[in-house]
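One structure, pasted below without further comment.
One chain of protein is taken out of this complex; the other chains stay put.
Right, chain A next:
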Amino acid sequence: MAAPVSLQVEFGGGAELLFDGVKKHQVTLPCQPEPWDIRSLLKWIKQNLLKERPELFIQGESVRPGILVLINEADWELMGELDYKLQDQDNVLFISTLHGG
């Protein structure tokens, strides 16, 4: 069993509007047989934080195009993307890219 994992999950660039406008969420992921990774975090977010219109955030098992995922202030592409194994006290930021000017 993987131990519970405490994370700071943040949303920005407008992605927070899907989460009642709340940018910072302290979450504790429960014990589960497999270690928590970003893939399972996204499922958890969909079930527990995302109240409506999941298609504006999630597409398939990943985030929709235009959302950048940052793990501890680094591009998730450098960290293994969906397969990154979450550590206690990690910071995961989902940022919607802006296009206005």
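Heads up, the rule we're going with is that a residue touches a chain if its C-beta (ideal position, glycine included) is under 8 Å from a C-beta of that chain, and two chains touch if they have at least 3 such contacts; residues count from 1.
To be clear about the criterion, contacts and distances are computed from a predicted model.
Name of the non-displayed chain as stated in its UniProt record, restricted to "Adenylyltransferase and sulfurtransferase MOCS3", "Prefoldin subunit 6-like", "Vacuolar fusion protein MON1 homolog" or "Metaxin": "Adenylyltransferase and sulfurtransferase MOCS3". Touching residues on chain A toward the chain that is not drawn are 12-14, 52, 55-56, 64-68, 70, 73-75, 77-78, 95-101.
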